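Here it is, the structure, as structure tokens.
For this view, one protein chain was removed and the others were kept in their places.
Read from first to last, the chains carry the letters A and B; within each, the first residue is number 1.
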Amino acid sequence: MNIVNVRRISQAFFLALFLWFCIVGTFGQEWWQLRGWPVNWFLQLDPLTALGTVLTTGTLYAGLAWAIVATLFLGRFFCGWVCPFGSMHQAVGYLGRRAKPLSHSLRVNSHHPLQSIKYYLLLFLLAAASGSLLAAGIRIAWGVPLVIPVLAAVGIILAGVTARRFQAQRKKAAGILLALVGAWTVLAFFFSVDRMLGASLLTGLLDPIPLVHRSVNLVLLPLADATIQKLSVSQRYTEGAWLIGSVFAGALLLNLVRPRFYCRFVCPLGALFGVISRYSVWRIGRTSGECTRCGVCDAGCEGACEPSSRVRIHECVLCMNCLNSCSHDLITFGTAPSASGQLVSPDMSRRGFVLTLVSGVAVVPAMRLGGYTAKNWNPVLIRPPGSLSEIDFLSRCIKCGQCMRVCPTNIIHPAGLQAGFEGLWTPVLNFRIGSSGCQMNCIACCHVCPTAAIRPISLDEKLGRNAFHEAGPIRLGTAFVDHGRCLPWAMDKPCIVCQENCPVSPKAIHVKEHFVTVRDGIRVVTAAAGSVLDTAGTPLKPGGLATGDYYLRFGNASGEQRHLIFENTERGITVDPGFSPEPGISAGETVEIQVRLQRPQVDPDRCIGCGVCEHECPVSGKRAIRVTAENESRNRKHSLLL
Amino acid sequence: MTGISSENERGLNRREFILRTCKAGIAAAAAGSLGYLLHDGLGPGPPSEAGDAQVSLPDFSIPGFEGKLSIVNGMDRVKSVHLALKSLGGIEAFVKKGDRVLIKVNAAFATPPILSATSNPELLGEVVRLCLAAGAASVVVTDNPINDPGSCFALTGIGDAARSAGAQLVFPRDGFFRATTVAGGTLIRDWPLLYTPFENVNKVIGMAPVKDHHRSGASMIMKNWYGLLGGRRNIFHQNIHDVIMELAVMVKPTLVILDGVTTMMTNGPTGGSLSDLKQTGTLIVSTDQVAADAFGASLLGRSIRDLPFILKAESMGLGTSDFESLHPIRTSVG
Partner (left out) sequence: MNHRGSRTQTLVGFAVLGLLCAVAAGVFYKQSRYDVSVFTVSHPAGEVRFPAAIPAGADNLESYLPDGMKPMSALEVFGRDNLSDKIDGKAELYLSSGFVSLHCRRFVKTGSPDSWVEMFVYDMGEGRNAFSVYSAQKRAGVEEAGMGSHAYRTSNALFFVHGRHYVEVVASKEGMSDELLAMGRKFVAAQGAEKNEELRELELFPRQGLDEGSVTLRSSDVFGFDRLDQTFIARYVLDGFPVTAFISRRSSAGEAEELAAAFERFLLEFGGVSVEGDLPVPGIRMVEILDTYTVVFSHGRVMAGVHECDDRRKAEELALSLYGRLEEVSR
């Protein structure tokens, strides 16, 4: 059995498994639905997710412990043998260089210096995630006396010594001095405002597993299912699918430039595996320093790690293509070091390292200057039920889109820039797009979230029952009636759709009755016979007043009366036949046609922000009743009632 | 034509000339046929008026199959339905390969199957299997019951029967309803209709038991379409006969199966006691829902005059109450 074939089988297996997990993301208990399928397994195997959340929260949530298995036993095998995104790249890359000459393969599969970009990206993302850890460290140090004078003294001495040492090379000395001053400034910045430091989990933007989940779940599946309509009964939508789709397609198409482009240049997870590969026992290597330099091994190399010369272990994805291709049997996978030498460390410059680290740490406070997590919080940002408060949420959410996939009403969507750049592709509720609002009895998203950015709440907690009676139901926000758009408020048209659809008991939307005289509704009676009146004025729309909402109001000495209009012609109005006006109306008197309106009002004590009203509102463009995040449970500061 | 090109022309040998002509011909033909395929002489029309806001169900009946009625006597529903369909030309006459079938059952109440307040699960299972055997690509079973759908489909046995026979069970959800207006109707106007399950469906079978009904006198095929409405539909109870007639206008089924093997004679529509039931041993399969209901009335011991909705539906041209005029095929099973 050829090991390369085994690898292909493994890749096909895991790719199929991954796609299957995407397919069974449909909420339900059928065998092809969610049931107990471990749909998060790939995300849980992903050490970058695990490491990121460990940095931001100091905890490893539930299934993320699988990442340890991946780290210890798989290492770079994950890239070459397991990763579904990697398999896709490999397949596209293969198609791209098929039938091309060996020289082409040699060229595109040779190592490129810019492959080190991914290590910088990894460092940047991890630095951004470690802000709160740093802040905690600084606070601890701050608490210890003498730390600052000692640090300052050490810094000054170091600066002096290095400056002296590099006296000869002025340029370099100046550079180092500058860097130290910069670092010192940054340090001072930390000391004075360590509260500014924050952690933001941005790994999900580039981490291949969340990326491929997001792309398949939110773009490919809805597209595929639109034709067969098997997975969901109605079309599923994804807001901003273009961007997710473009990133995905772009990443795949870049394989035509260079095979496994994403893996080699971008993938922070691969970089992480690359960094830890220095500890691997078995490695690709050469048995003899002498070879014919035929280049066959280099030409088939997926990782562009150049097995023919000094093999770059950190770039090797263990595709094993070189193993059997060497006609002289010079390549082995073993414990002995390569006869032609090997490189185990990514080639990062010290300056680049520091710069990336500092900018990664600094980018979070910089992003948060926008105030999205403070006073400038965005009210349209309605998070799924059980979501943590915004800062905690951003330190956990990996933007994988699993909640969006599972939501049975398709109301969870990837955010654009509503939550700032760090909130890109995080879940946000859109009540216009789905098939209803957030369903009372559904806690699917809470239980599918792999990192507990959406907590695994119980139904009791969501509805505020039993043990949670005191706390009350979880609120996503509050509905507000837009008086400028609401039909009974703005246009005197009867409508109580939102009130009827409010699922809360007792209803959070109540109506206030108003009688309003309609346009051209003041009319002079020209003739009256029992309950049938003839009136002068603008012709009425025949039958238009017979909907049960229109009343005739008239006053006389005995007071005002209002009676339901049963039927009307252009001039004639028939009121309730069971009634004969006492005393009768005679010609020449004035009557008013009034409409009975039930104007909706929201009771903020009861509204849970489920959005059913917004979804059902017949003003279908910009809804006349809309939920915004005021009063959401997850953030007390957004409370509406004191 | 320049001198250079004519020089080249001379250089061409016959073989190359043929090759190039072929290539050019193929390319021209390909471009031409692609253009023809994609041609749209009319351009996009104006946006349709009611287009998105309102939906209506298409006519699911099969032309040329109007007025078919088969009446089978016997207590075995499975045998009866086989026999009835056979006498009408077999299920294949109605369900073709690749068809997507929707069966509207009566699952109104969360009551046990022995009370016959809901569609019989055994009969449903058999009809689903027949449809699938005839090559149906999918069979959807749905209803918007009075009681909560989960309990209704579970306790009536309809859920299990449908699933085990290979049908897809669709529970009503908020998003599945779309507004509909019955042409010429006065009641069902801009009213929520359980529409999503009907998307992509091209055959509809109505299946209901014969029941007494406190308000309408009888609940059979036409009354059973009530379960496609959403909203506060019980306000129509005031005009029950008119609304049943409008429902019959709204749904034009491929086939109806009226189960009068056991009839709920009294205390409908819920019943509750086996003593409300009578073994009437009759199964009706028809393409005329009015005729099926008219015959069903006789099982309840009612005359057509007792059930105004039948005459109203007849007057709308939806079928005939004089079922004998359809020359029903009468058979019986042992």
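The rule is short, and it goes like this: a contact is a pair of C-beta atoms (placed from the backbone, for glycine too) under 8 Å apart; a residue touches a chain by one contact, two chains touch by 3 or more.
Keep in mind that what you see is a predicted model, and the values were worked out from it rather than measured.
S.K.: Write down which of A:35, A:172 or A:230 is the residue touching the left-out chain.
M.R.: A:35
S.K.: Pick out which of A:109, A:439, A:531 or A:594 touches the chain that's been left out of the picture.
M.R.: Touches the omitted chain: A:439.
S.K.: For chain B, which residues touch the unseen chain?
M.R.: Given the touch definition above, chain B has residues 108-112, 114-115, 144-151, 155, 171-174, 177, 213-216, 219, 230, 234, 237, 240, 266-270, 272-276 touching the missing chain.
S.K.: What chain A residues would touch the chain not displayed?
M.R.: Answer for chain A: residues 1-3, 5-6, 9-10, 13, 17, 24, 27-29, 31, 34-38, 41, 323-324, 326, 329, 332, 408-409, 436, 439-444, 447, 458-459, 463, 503-506, 612 touch the chain left out.
Heads up, the rule we're going with is that only the chains that are shown with their structure count from here on.
S.K.: Determine the centre-to-centre distance between chain A and chain B, using the mean Cα coordinates as centres, and give it in whole Å.
M.R.: 41
S.K.: In their shared complex, at which residues does chain A touch chain B?
M.R.: 229, 233-234, 408-409, 434-437, 500, 612, 615-616
S.K.: Please output the residues of chain B touching chain A within their complex, sorted ascending.
M.R.: 170, 173-176, 196-197, 199-200, 232
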